[in-house]
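Sending over a structure as structure tokens; questions will come in a sec.
For this view, one protein chain was removed and the others were kept in their places.
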Amino acid sequence: MITYIVKRILGMIPTLIIISIITFIIIQLPPGDFVTTAQAEIAASGGGMDASAVEAMRIRYGLDQPMLLQYWRWVSGFPRGDFGYSLEWSAPVWDIIAGRLGWTLLLSGLALVFMWLVSIPIGIYSARHQYSLGDNVFSFLGFLGLSVPDFMLSLMWLVFATMMLGISASGLYSPQMVDAPWSFAKFLNLLNHLWPPVVIMGVVGTAELIRIMRGNLLDILNQQYVTTARSKGLVEKVVVQKYAVRMAINPMISVLGMQIPKMISSSIIVGFVLSIPTVGPIFLRALITQDMYLAGTILLLMTVMLLIGNFLADIALAWVDPRIRFE
Amino acid sequence: MIDYKRRSEHIKKLYEQQNALDESIAHQMMSSEKIAFATSQWRMMWRKFIRNRIAVIGGIVILLFYLTALLANFVAPYTLKQRMTAYSLLSPQRIYFFAEGRFQPFVYGLKGSRDPKTLMRIYVPDPEKRIPIRFFIQGEPYKLMGLFPASTRLFGVEEGIVSLLGTDGQGRDMFSRIIIGSQISLTIGLVGVALSLIIGAFLGVSSGYFGGWVDNLIQRVIEIVRSFPPIPLWMALTAAIPPHWPPLRVYFTITIILSLIGWTWLARQLRGKVLALREEDFIMAARLAGASDGWIIFRHLIPATLSHIIVISTLAMPAMILAESALSFLGLGLRPPLTSWGVLLKQAQNIQVLLLYPWLMIPGFFVAISILAFNFLGDGLRDAADPYTV
Partner (left out) sequence: MNENEKYLLKINNLKTYFYTLDGIVRAVDGVSLTLKPGKTMGLVGESGCGKSVTAHSILRLLPLKTSQIKEGEILFRRRNDKEVIDLVKINPQGKLIRSIRGKEIAIIFQEPMTSLSPVYTVGNQIIEAILLHRQIEPQEAREHAIQMLKSVGLGMAESMIDEYPHRLSGGQRQRVMIAMALSCNPSLLIADEPTTALDVTIQAQIIELLKSLQKQFQMAVLMITHNLGVIAEIADEIAVMYLGRIVESGSLKQVFENPLHPYTIGLLKSVPIIGNQTKKRLAPIPGSVPDPLSVIEGCAFRLRCPVYKQKECAGQEGAAMVEVEPEHYVRCLLYDRDEGVRGNEN
């Protein structure tokens, strides 16, 4: 098991290096750089910058140096927790994103938990009552959940909350609570603002997981070892739980790993629409202003999150499935 | 007592006589049966598909959507840019179908005024003034399917305005814009999937067929591409499209960017399928007969995986449509003058706007309905093609 973990970690290193290079290239793709964008913005507001000021700015930010060197400057800081400097915010990248990364992780994690808690019982119900009314209702809702884009759900929630419930649905707190000192009321207020994005982020995945759980379980209920268990004289409940559900959950773990990229994507969009301080909104802004270290670091960290998520899912799978554990 | 021994001996003899006869018949049947099998496979799939009512409905909705997109300029009463400034931010109009007991659709004329409290512009229907909706009416000239000059439109009014889904801030008819926008929203998925398919089928089939280092390399590349979360990667790539590019170029660049990730999934699926097929007898036979790799791939492997390709292409469509609308919604994808559902939704980002003019959200429902229809269709096709695997 330990050798398996070590092997996996070592295997991730070359991937990480390649990913960081690709990320850097992508971030450098747009013509011009941050200074060009800044220049355009100043020009748009009626100001101007002379050539020497522009050049001075480039030199100050190191934008005049060859790409490889710029890459090295960016990457070599990682071990020290230095991810470069945001030109737009005039602050170290890490200081800007640290808090937001926390919210992104929290929301994604809660959404994953939500998906599991909802989809497994429903999947079991649907499989055991195949083609019943409940199964049909759930599978229709599942299709609906798969089909309504997350930004639409967020918009609809915004409208519904404001018009029907009369509450402000965007942000982490209601306007009157933002500056209030910490209290239980504020905490409740926070929770009230957290569950809708979590649910919205989890909807698509939940729909998928229900289908997978249902399909797996139906498949497994027809397996020989389930019949073997039944032929021993076990109670049906034990047969289903110990032999069928336990097996059906294994693939759910790898599927959960596959949901992580969707969570990350969703956290950006939902964060943007519902004004939640995930990394999404600043990523979008950084891309537009070509704030390359900020945008690059966010893209890289999201990819790392994905890698780690998949890694954890693999470990969990090996932990629950002896066939993989002993490979 | 029955003489059973004589009877059983007789049966044994009959068996022996029959043998020689049967073998020649069996040989003749084999070849004709094979042809029957190939055609009946598609017929069986069709029969199974047609029985799945919800998948058929999905298919019909999709056909309607694409038909409308094809004839968008004819179906839409107004052009994309036609501004009716007197009627900006008009809410969807109520259509009355019967006048004096017979079928004659009409809308009421509108009187503009201002809300005394909010000073916002409001429109009050004028019951005195009925504006009949005319079919095949002459409107603004356009080119049908971009080719044939025409000016007849499916429906319209001679005076005032008919706006099924309201208008936007510049007085442009949302219904017309959604219908015309569907051209881009729906084709970007189609072109994107086609591109992914070309890349994915080529690499997936070669990966599965050749194995070895080819397979290894392709799998490594897929792994790297897939280790990026899709939306952020798409965002970063589309952000790099220079703002001054002509619309068509932007359109194609975005499809390429979308298929850049989409192909990996298709490739994986096909690789698995080919790996299984590679061991089949008919491939082996072709190889022993000296067929070239290209011949085997194009004559045997691709036809054998065709049903599978159709299924996964259908299932890949929703992701493409979704990605385009999400990117455009964020302002990174398509930009005006290109109009897609996502671009239309961009004006509905703000909660204040949404509360006052909720009909601006309608393009989002079109996104949802098209994805739903594709999911239904794809699911039905998958069940029809193969009930067990993806």
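Details
For clarity, chains are labelled A and B in written order, and residue numbers in each chain start from 1.
The criterion applied here is as follows: a residue touches a chain if its C-beta (ideal position, glycine included) is under 8 Å from a C-beta of that chain, and two chains touch if they have at least 3 such contacts.
Quick caveat: nothing in here was measured; it's all calculated off a predicted structure.
Every shown chain touched by the omitted chain in the complete complex is listed here: A, B.
The omitted chain makes contact with just one of the residues A:Trp72, A:Trp195 or A:Tyr225: A:Tyr225. Of the listed residues A:Ala38, A:Met247 or A:Ile264, the one in contact with the hidden chain in the full complex is A:Met247. Looking at B:His10, B:Arg43 or B:His244, the residue that reaches the missing chain in the full complex is B:His10. The missing chain lies against subunit B, touching residues 2-8, 10-12, 14-19, 22.
For subunit A, the residues in touch with the chain missing from this view are 130, 223-225, 227-236, 242-243, 246-247, 250, 320-323, 326.
Here is the rule we go by: only the chains that are shown with their structure count from here on.
The distance from the centre of subunit A to the centre of subunit B, with each centre set as the mean of the Cα atoms, comes to 27 Å.
Within the complex, the subunit A residues that touch subunit B are 15, 18-19, 22-23, 26-27, 29-31, 143-144, 146-152, 155-156, 158-159, 162-163, 169-170, 260-261, 264-266, 268-269, 272-273, 283-284, 287-288, 295, 298-299, 302-303, 305-307.
Partner subunit A is touched in their complex by these residues of subunit B: 223-224, 227-233, 235-237, 239-240, 242, 318, 322, 325-326, 329-332, 345, 348-349, 351, 354-355, 358, 361, 364-365, 367-369, 371-372, 375-376, 379.
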